[in-house]
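Excluded from the complex is one protein chain; the other protein chains are retained at their positions.
On to chain A.
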Amino acid sequence: MTEVLVSKGLEKCFSSPGRATGQRIKAVTDFNLVIEAEEIICIVGPSGCGKSTFLDMVAGFTEPTSGLLEIMGEEIHRPSPDRGVVFQQPVLFPWLSVYDNVVLGPKSRGVKPGDYRPEADRVLKSVGLEKFRDHYPYQLSGGMKQRAQIARVLVAGPKLILMDEPFGALDAQMRINMHELLISVWQEYKPTILFITHDVEEALFLANRVIVMSQHPGTIARIYDIPFERPRTYAITADPRFAEARAEIVELLRAKPEART
């Protein structure tokens, strides 16, 4: 298997404004993870455990303090469409139509219209927005905005897709629709996905492996292999192994109460 992302001894510190100068908080420490091609990795953990900090480093928005972080053998230093991000908030460019949002990236990178147009049509069809290509973001529902974000990421053919609690703001029914959409997108493109969530069921349904993070220190507490084969349907949520894994992870998260600082 190809190693897509390698994180070794990764650490990220922030200087904290509340404390004496020079004192720093370790947001992420000793983070070791290898993500292989076509895997869907879900990271769960309490808010403030550093899961978003880790994603920000992988995205190239922030630099690690120390440790190794490589994408396909290359160190990560800046943002790139190779590591497309689906943000929690529907961050589309409100002055551009859905189609223009999707093609802005390739167009700006100098991809020829003959190449990016069919690709944009394809990804819009994959996320079910082909009829909404000329709509503006304000004309879309919350779920459709997230589909548009996914299309914007897919069009670049990313090495790794980063999803930062992308469905957290959606209602339960819409969330289920989005999970099924993501599964079908995965079947079609077989992308490698790093998915952050605090919803244990969501993680179990989507992931090959669920990474449970602890807080203080922000590091990996445990990694669960999720054995259900693909393509998955919601039927697996009724599987006793699903309930068992869910109970175990919830217990693990609950057993590590937030340390007071």
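Odds and ends about this structure:
Definition applied: contacts are C-beta pairs under 8 Å (C-beta built on N, C-alpha and C of every residue); 3 or more make two chains touch, one makes a residue touch a chain; residues count from 1.
Here is the rule we go by: contacts and distances are computed from a predicted model.
When the unshown chain is looked up in UniProt, the name that turns up among "Glycosyltransferase", "Betaine-aldehyde dehydrogenase", "NitT/TauT family transport system permease protein" or "Alpha-D-ribose 1-methylphosphonate 5-phosphate C-P lyase" is "NitT/TauT family transport system permease protein".
For the chain missing from the display, the contacting residue among A:64, A:84 or A:143 is A:84, taking the whole complex into account. From the options A:9, A:48 or A:94, the residue with contact to the chain not on display is A:94.
Along chain A, the points of touch with the absent chain fall at residues 59-61, 78-81, 83-85, 87, 89, 91-95, 104-105, 108-109, 136-138, 152, 156.
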